[in-house]
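The complex appears here minus one protein chain, its other protein chains still in place.
So, chain A:
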Amino acid sequence: MKNKSLVSINDLSKEEIYSILDLAEEFEKSPNPKLMEGKVVATLFYEPSTRTRLSFESAVNRLGGRVIGFSEASTSSVSKGESLKDTILTVANYSDLIVMRHPIEGSARYASEVSPVPIINAGDGANQHPTQTLLDLYSIRKTQGKLDNLKIVMVGDLKYGRTVHSLLMAMSRFGASFTFISPDELKMPKEYKMYLDELGLKYEEHSELAPNIKDADIVYMTRVQRERFSDPMEYEKVKNAYILRNHMLEGTKENMKVLHPLPRVNEINTDVDTSPKAYYFTQALNGVYTRMAIMALILGLK
């Protein structure tokens, strides 16, 4: 992975995914190795993303590196009309690695083509967010002891949610089976189901939450967003159908864990937080180790 950009989860081989997860595990045991001393990472956040940015900055700090950058475009030269290419070429002079969040889809791929230093995509519009997928994979492996042949239940906005799309693509490499739970308007897009069909992987689709999580290894919750519905009445009908409550976890598998990319609004009731099956805040912590591993490998420090 040395000097390679990370734009899409599909850019990584299975071996590269394993090497990232193994190194993340090493960093979790020893979270402050000063491997990145003398290295500068630029974090270019063209749109606000508090969790992802802080997670990356925490990862750089734990590795002993330094961070420069901006957290919204209005405070950068972008507001003066500078092109993405010019910003990247300039910032590459000041840094060893660029982490970029941008609202325009495909911007990370383009940046990786013009940049002399590696680019890590921290989200390009609704397209890709590979480091989120890698921290999801790390969380799944850590809690299940493996990635192969797991039963993944995905809940909520399956139509627009980029995290579920990337996770589906990644987990399909490990022979997962899937249950999709969503309102009709937010069903998993056809191309992803066709992709699973081609691979011969099983999936089911349901609209009710509680009866369909009993045999899950992972329940991956996402927000159902009011603004996605053309008819507000339709939203009213489903909004309470996708609130995971503690009593619904009774009878689920012992190893089952609830994941969520965060931020949560009301789709996981706070009474779940104390359950040993709630894993979303630890999942966010895992993001730091995973991002440390990604940066260390790209910079050739490991």
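The criterion applied here is as follows: a contact is a pair of C-beta atoms (placed from the backbone, for glycine too) under 8 Å apart; a residue touches a chain by one contact, two chains touch by 3 or more; residues count from 1.
By definition in this document, contacts and distances are computed from a predicted model.
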Query raised in the report: From the names "Xanthine dehydrogenase family protein molybdopterin-binding subunit", "Sugar ABC transporter permease", "Electron transfer flavoprotein subunit alpha/FixB family protein" or "Aspartate carbamoyltransferase regulatory chain", which one matches the UniProt record for the unseen chain?
Result: "Aspartate carbamoyltransferase regulatory chain"
Query raised in the report: From the list A:K4, A:R66 or A:R109, which touches the chain that is not on show?
Result: A:R109
Query raised in the report: Among A:S8, A:S71 or A:S115, which one is in touch with the chain left out?
Result: A:S8
Report task. Among A:S71, A:S95, A:N127 or A:T143, choose the residue that contacts the chain missing from this document, as touch is defined above. Result -> A:N127
Report summary line: Among the options A:L21, A:A42, A:L84 or A:L259, the absent chain makes contact with A:L84
**Report entry** Contacts of chain A with the absent chain, listed as residue ranges
**Finding:** 8, 83-85, 103-107, 109-110, 124-128, 191
